[in-house]
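Complex shown without one protein chain; remaining protein chains in place.
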Amino acid sequence: MTGKRRWGWLLGVVAIAAGLSMMAAAFSAAGTKSRTPSNPQAFPKLRAVLDTIDYLDPQQAYTGQSWWAMWDVYETLLTYQHVTGAAGYKLVPGLAQSLPTISKNGKVYHFKLRKGLKYSNGHKVVASDFKWAIKRGFLATGQGVGFYTDIAGAAAYAAHPTPNGNISGIITNNKTGSITIKLATPRGDFLTILALIFAAPVPGGTAPDIQNGTIPATGPYMFKSYDPNHSFVMVRNKYFKPTKYIPRGNPNEVDVSLVGDADTATQMVINGQADYSNAAIPPDRITNAKSKGRLVLRKTANTYYFWMNINEPPFNKLKVRQAVNYAIDRKKMQTLIWGGLGLPTQNVLPPTYPSYRKLNLYPYNLAKAKQLINQAGANGAKVTVWARQVSDSVDSATYYTSVLNSIGLNATLTTLPKSTYYTTIGNKATHAQTGWARWLEDYPHPLDWFDVLLNGNRITDQDNNNYAWYTNKTTNKEIEALKKAPVLTPAVNARWAKVEKQIMQQAPWAPWSNRVFPEFFNKSIPLKCIHVQRLYGIDLARLCK
Amino acid sequence: MTAFVIRRLIGMVVVLFAITVLTFLIFFATPGVDPARQFAGRNPDPSTVAAVRHQFGLDRPLPVRYALMMKRLFISRDLVSYGNQALEVVPAITAATPVTLSLVMGAAVLWIVFSILTGLLAVVFKGTLLDPLLMILALIGISMPVFWLGEVANLITLDRWHDTFLFSWVPPNGYVPLTQNPWQWFLHLIIPWLTLSVLYIGFYARVLRADLLEVQSEDFVRTARAKGLSPERVLLRHMLRNSMITFVSLFGLDFGVLVGGGALLTEVVFGLPGVGKLTYDSLQTLDLPVIMATVIYGAFFITIMSAVVDVVYARLDPRIRPT
Partner (left out) sequence: MVEPGATDLTLDSAPLLATEEHEVAIIGRSPWYLAWRRLRRNYVALASLGVFLLIVICCSLAPVYAHHVAHSGPNDVHAAEQVRVSGVLKPVVSGGAVYDPKTNTFDVKPVVYLAPTWWHANGRFVLGTDKLGHDEAVRLLYGGLNSLKIGIGSAFLCTFFALVLALLAGHFGGWTDWVISRFFDLIWAFPVFLLAIAIGTALQVNGFHHFGINIEPGSLWIPTLVISYVLVPYVGRPIRGQILSLREKEFIEAAIGQGSGPLRVMFSELLPNVASTVLVLFTLIIANNIITEAGLSFLGAGVRPPSPSWGNLIASGQDQIQTAPWLCLIPGIAIVLTVLSLNVFGDGLRDALDPRAKVRLEH
């Protein structure tokens, strides 16, 4: 009896203590500090949250996020304008004095390095540093190395790269600052390839092992520190001199935290713990985020599509492929998969390209699709749809599978882990019929799309990127011809548009979306501060300028 | 006792070796896995892939690769991840360990305190409504999947009721190191601690209650009562001590499993970068070096705690002889 009452007392005390401590925790203001800079024009420090980067080494990095940071750190011979809109795709001189002179046969490119260039450690930038950068790429087997194998002598060098070896196609003169590049075969996209950060000059002799942020910078900013998977800091490069095309940059410092979870990153910006986040805010939370911060939506050059292997029945029949294109309700898919943050497309190229001509060859028509399937005699054909185990891939492929079932095919979905997906569907032995894919541009040139993804001459049995195994004499020939055109003139662009239409008439793909990505800022940052460069995203050099 | 310890150690080494070999083999039996291809970037030449393969020793026979990996993991400790060459595996694990330890130790303190309290209360109030009520609550606690509970907790604390005074203090998911900001460290971990401990409170409360009830009918308890000791004293100093044997041994096993990466679901749901989350992320990307390291780390902790528990159990209960 006494025991029970005593225990009852104890219970009561514990309950009250718990309640009090909860209230104490609630009342202690924790973490909601909203930051309003007194003068939003001067940006002393930008606190950014990125989801991930791979490397901060120019010859290694291959993600959009890394390039966002490195664009203003490691300058290339040619670069893009720091403007918004379509002009952001225009190539302008970076470290070079001007755009190169190109020989008539498109095989020789001649540059001159600007005078008086210095790295962030005070050392001079010389012409041979460019050559070293290309060699370093091969020595380190960097991920972009395949782009430069068309330089004369590069393939031989790549077979046995050594620090003292030579690439015969690159001739530099440090006294005059001249750089001459000879190609083994002409490449229409060579200028854009030179503008890739892989080709950023680094001090001669820089070791090929991975150097995250320690290589001296040539741009407005340099890396001060890097903590893998956690954070990195960018500060001003005091040896940088602004040019007509490369401005000085506004924030004095950029502190980047790497936070993988999109919700956490978004919440940090809302709370004022960060100024900017590039996290892919789930469609579920985006309305909420919009009301609590500043949301900018960015169209990047991407296409999401379903490929159909023209060698595997039933997709070896044109009518079946066309039926699939008719059957997809692209508008509805944008709502379902992205919450509306995407644009329907039936093109290979995204709308950001000057050669883009909007195609509408297959307006949504379910009845017509069923009819075509009937005509092709493909009713009940067994189809395996492939997707990778990422939620948007599974969702869109689930929808796609149900569409295929609704027009009379017998489709089921199989999913693979992210890391094995592309090797599996790119392997001829898999005999994959159809599945999900997407392409994010490497550089803004149609060759990055058509040559890699739809050129029959580049099909390989393994590690194939042309998942539709698409080949067609006419379009193959035209792509090869256009490869040799070094500059994207309006005439060249018109030819690209024609190739695209011909390919889509053969329907190896069912493209369905150009996705739009959120860039999320704290409420205190005015909209006019934010400039989105078409290729590299939020322009640090022009933040609030 | 020494013979027992030595035998256990040998057993542990055998088990660890077998686990690493199994992991290695499973990884390479998975079709489509090609680390060289992953390294070589998006659009590689076959020659680039071959060069990468050679550079990383991926073209050598399996036993050689296994030996090399073990050497780099234990001896030179410079094993790098397949996903990101800048990431060294051993520092990654040592960085993730404090997070897991913070989570598990905090939850352990909570569950020990509350399960003992609940078990004692259930025994004291046996016969009234409180006992079955507490046991039903305990059962419900055991029946809730921890990841679901975590999702619901996030929904309530970070979304639905975040703006009320109850939960406005809950910070977004993530981890703040203790050395960096102790108060934030604490705040970030409260909800994960509570979520993780619910399951264990339920389980241990029931175990303790069952043991206490069993001990209640033993002779020495009757003697103590007959001597005139107060019920609390009997309960706490005599009954509790004798019932703790099972509790302690089970606790040791559970703690070992959790520290070894078993808190994976909680870490994933709350975004805590601990060993469990590291395991999960590396499995998603099939990053063999990290998988290997986390598996070894986990297996090591589990087997060692298992052996420690056996020894402790033997010491606590002289009737048991360790085998």
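We just call them A and B in the order they show up, numbering each chain from 1.
Following the convention adopted for this analysis, a residue touches a chain if its C-beta (ideal position, glycine included) is under 8 Å from a C-beta of that chain, and two chains touch if they have at least 3 such contacts.
Keep in mind that what you see is a predicted model, and the values were worked out from it rather than measured.
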Checklist outcome for this item: Missing-chain contact, candidates A:Thr149, A:Asn229 or A:Thr430, resolves to A:Thr430
Checklist entry - Pick from A:Gln143, A:Thr345, A:Thr401 or A:Asn493: which residue touches the chain that isn't shown? => result A:Thr401
Item to check | Touch criterion as defined above, residue of B:Val64, B:Leu139 or B:Leu236 at the omitted chain | outcome: B:Leu139
Next on the checklist: With the missing chain put back, one of A:Leu50, A:Ala279 or A:Leu341 would touch it. Which one?
Outcome noted: A:Leu341
Checklist entry - Among A:Lys107, A:Arg285 or A:Arg321, which one is in touch with the chain left out? => result A:Arg285
Checklist entry - Which residue numbers on chain B touch the omitted chain? => result 11-12, 14-16, 18-19, 22-23, 26-27, 29-32, 139-140, 142-149, 151-152, 154-155, 159, 203, 207, 214, 246, 250, 253-254, 260-262, 264-265, 268, 279-280, 283-284, 286, 291, 294-295, 298-299, 302-303, 306, 323
Checklist outcome for this item: Contacts from chain A to the absent chain lie at residues 282-288, 290, 295, 297, 329, 332, 334-336, 338-341, 343, 389, 391, 394-395, 398-399, 401-403, 413-417, 420, 424, 430, 516
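In the analysis below, only the chains that are shown with their structure count from here on.
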Next on the checklist: Can you tell me which positions in chain A touch chain B when the two form their complex?
Outcome noted: 2-4, 6-7, 11, 14, 22-23, 25-28, 30-32, 54-55, 60, 62, 141-147, 149, 155, 158-159, 210, 212, 228-229, 259-261, 263-264, 267-268, 271, 389, 416-421, 423-424, 427, 442, 452, 460, 463, 465
Next on the checklist: List the residues on chain B that touch chain A in their complex, please.
Outcome noted: 30-34, 37-49, 51-52, 55, 84-87, 92, 117, 120-121, 124-125, 158, 165-169, 171-174, 183-184, 187, 190, 230-232, 235, 271, 284-287
